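This is the structure I want to talk about, given as structure tokens.
A protein chain is absent from this complex, but the other protein chains hold their places.
Labels run A, B and C following the written order; every chain starts at residue 1.
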Amino acid sequence: MPDKALLQSIHAEALPLIGQGHVANYIPALAGVSANRLGIAICSAGGGVVGAGDYLEPFSIQSISKVFSLVQAITLYEEQEMWSRVGKEPSGNPFNSLVQLEFEHGIPRNPFINAGALVVADMLQGRLSAPKHRMLELVRELSGNPNIYSDKMVAKSEYDHSARNAAICYLMKSFGNFENDVDEVMKSYFNHCAIRMSCADLARAFFFLANKGVCLEGRRLIGERHSRQINALLATSGLYDGAGEFAYRVGMPGKSGVGGGIVAVIPGEMSVCVWSPELDESGNSLAGTRMLELLAKRLGRSIF
Amino acid sequence: MPDKALLQSIHAEALPLIGQGHVANYIPALAGVSANRLGIAICSAGGGVVGAGDYLEPFSIQSISKVFSLVQAITLYEEQEMWSRVGKEPSGNPFNSLVQLEFEHGIPRNPFINAGALVVADMLQGRLSAPKHRMLELVRELSGNPNIYSDKMVAKSEYDHSARNAAICYLMKSFGNFENDVDEVMKSYFNHCAIRMSCADLARAFFFLANKGVCLEGRRLIGERHSRQINALLATSGLYDGAGEFAYRVGMPGKSGVGGGIVAVIPGEMSVCVWSPELDESGNSLAGTRMLELLAKRLGRSIF
Amino acid sequence: MPDKALLQSIHAEALPLIGQGHVANYIPALAGVSANRLGIAICSAGGGVVGAGDYLEPFSIQSISKVFSLVQAITLYEEQEMWSRVGKEPSGNPFNSLVQLEFEHGIPRNPFINAGALVVADMLQGRLSAPKHRMLELVRELSGNPNIYSDKMVAKSEYDHSARNAAICYLMKSFGNFENDVDEVMKSYFNHCAIRMSCADLARAFFFLANKGVCLEGRRLIGERHSRQINALLATSGLYDGAGEFAYRVGMPGKSGVGGGIVAVIPGEMSVCVWSPELDESGNSLAGTRMLELLAKRLGRSIF
Partner (left out) sequence: MPDKALLQSIHAEALPLIGQGHVANYIPALAGVSANRLGIAICSAGGGVVGAGDYLEPFSIQSISKVFSLVQAITLYEEQEMWSRVGKEPSGNPFNSLVQLEFEHGIPRNPFINAGALVVADMLQGRLSAPKHRMLELVRELSGNPNIYSDKMVAKSEYDHSARNAAICYLMKSFGNFENDVDEVMKSYFNHCAIRMSCADLARAFFFLANKGVCLEGRRLIGERHSRQINALLATSGLYDGAGEFAYRVGMPGKSGVGGGIVAVIPGEMSVCVWSPELDESGNSLAGTRMLELLAKRLGRSIF
């Protein structure tokens, strides 16, 4: 298992990359984040959490929340119903997000692109009485941190710039694949995106995917088969249009967010979270990806 | 390691699927194949090859040849040169193959879609004096079978129906990403596709990807890092537009061909090849995929 | 000038086409229209209105209202401002309506596709205090019929099936090309579409386009240049994806609606309106187009 010294050396090696990417600026609330943050944390069966750099500082988890939503939906819906509304395939590059949705009759390609996550949010809205509250409960339990909260200013800022997401929702509605009120679902969705967690929180929270579905504190969250399936979806679709490059360089199932966080998993061994706000061209953390690449190399570990 | 009895039981369980798919019929030479074939073979470090069903009967490897071509190109080109001409990302669904190529300036998304494999064939044509001969040498060595040959009638039949592939080549040429004569490159390419190998041959030939780049008979074909990288590309792009579903159900890097073959790898453990000519909607062997799913389940093995 | 006998003979010749098209059924309120209606009316400078068949029966004008909206916008906005928000080019076939809008940064191709008409409606909403009322005033004045009204049930039915139009509005909003509340604008837009007019009403109302911008009763509605320009836009974009075929067969600027109406103009001579609810594959009235084709042939008139 990696010790603190290893993580510190990886942190030091990735530090010079800061300044070479771009902080997400599509909403003002995210554009104000300090660019020079860099953190890494690992959670393993025996050793608990080890970290380096800014691994205790909370940040906006953004699209990483899509994994938590998927987990909730998987526990609420039958497999067939679930996958009749969202696919399992990579989506190709983003230029054609809307036309793809149009051609494929309003069924998004996978749960990790916006369209897919919005359908999942719509599914949760139909079954949960208080989706925002339930999400907070889940991430607090998984990370063992009762202080996690969703940043209302960030959620509001996202909502104020939500025209494109609204277009996606209404297009799916026109195909009969969106049931609830668009505004309400988007509010839940942005609330989930605006949750703030640290690398340590997220490494703990994702440990279940390295542990066949069982959480850090011992509760079985999902079955082993579901855990494998989520890892499979993350491996093919978790990194926007950089999934192939990430598999090639890092070789772990993972999920990134525009807040600069990336979670990754070595099944059977550990969960990892890295954070650095500057993004590469695919929208994934630049220095974060580098830290994961270095970790895979130093440990001689990947799923391939 | 799986024994013959296990493979026979898997074979028996998948047998009833025959009749539910469709044999590829875009060229007459393939349409004539007997639909009721079903074979599986596994190659592991200690145990050599074990098989069941029609695992010794040769079939047209088709797109599986793209992996051999990629291996050749990787050994002939520097990493940067290689990946400046072809990408590493999944391609999304096939409707937009040409427009995608157009938007991305003639750079195919990955080496396993036709456009990508044709660029790789163009690269080989530029460096190898006798590409067809060299390919045969390679597959004969890897499988330890000196009798492997390419079916000239199938290659000819593919060439006679090559207008769409020619369109792809010329579109790439218009972007400056195709250097050699289109006809010559296509002839090599179809020659590779028309190679006939059995499940046993292919399981042996792909063992290097389960063995960190070292072939069955001990020669290092490619470096360990390259082996992992190829597995990563296979996991995200090896199964046409069914890569996500395949990862979800089977959980192994793999490559399929329209001849009905699928090779798959559990890194560090074994290489597998299944064959059954009837295909599902994504163009992957229907009963073959089922056998791999059963194998993963029975062994409790996947990369996730 | 055509007399009643000519129109009756054209009517008789087109009558057998009834039964060969399909009444628009995307909203229940339209699907209930009697399919066997067929009317034609002509309005010329000296002769007033002549008609045959059901030319006095009101029907839902639907997209024909887009011309009235454009006329209003042209009188309210400077040319440059007007055409910076909507283009003048034909749109090609409908499959790519959303991707085209995406590629062209939220600027619709022309004012006669839905996206363009919705932008025009947004522009009117920004300048008119009571857009629905103003539209009724305009069409009542132009046709000299104070009894024209908008069918609230049809408007409501359209609104209840407006998810796709909402998707279009929000996509344009995401590009900064939609200023007002989407719901309000759509309500005005559907209200305009649901206006009911007869062939006689519409022939009169469109006379200004045959008369260099001057209405039937003598008021100058728009300048001569504007009148020519609107005819030009109608000639290239007025018939959905059938503009080329319509120009080829009929040879007049025109505008169709899914209610089965088509208005057409021979500049300097006459305005025409035909109506028959059954549509062809492009969404244009089947028997209506035939009547216009026969009229052009009998009169030896077209703009070409």
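Assume a contact is a pair of C-beta atoms (placed from the backbone, for glycine too) under 8 Å apart; a residue touches a chain by one contact, two chains touch by 3 or more.
What you see is a predicted model, and the numbers here were worked out from it, not measured in a lab.
Under the touch definition stated at the start, the shown chains contacted by the missing one in the entire complex are B, C.
In the complete assembly, the contact with the undisplayed chain comes from C:N231, out of C:S150, C:N231 or C:S256. Which of C:I40, C:A243 or C:M291 touches the hidden chain is settled by the complete complex: it is C:A243. Within the full complex, the residue among C:G51, C:P131 or C:P253 touching the omitted chain is C:P253. Touch with the chain that is not drawn comes from one residue among C:E104, C:E141, C:E179 or C:E269, which is C:E104.
Checked against the full complex, the candidates C:S44, C:S91, C:Q125 or C:N211 give a single residue touching the omitted chain, namely C:S91.
If you put the missing chain back, the residues of chain C touching it would be 87-93, 95-96, 100, 103-104, 109-110, 227-229, 231-233, 235-237, 241-245, 247-248, 251, 253, 267, 302-304. Think of the hidden chain as still there; on chain B it touches residues 95-96, 98-99, 102, 163-164, 166-171, 173-174, 178.
Here is the rule we use: only the chains that are shown with their structure count from here on.
Among the remaining chains, not one touches chain A and also chain C. Note on chain placement: the centre of chain A and the centre of chain C lie 48 Å apart, centres being C-alpha means. Averaging C-alpha coordinates per chain places the centre of chain B 55 Å away from that of chain C. Among the residues of chain B, none is found touching two or more other chains.
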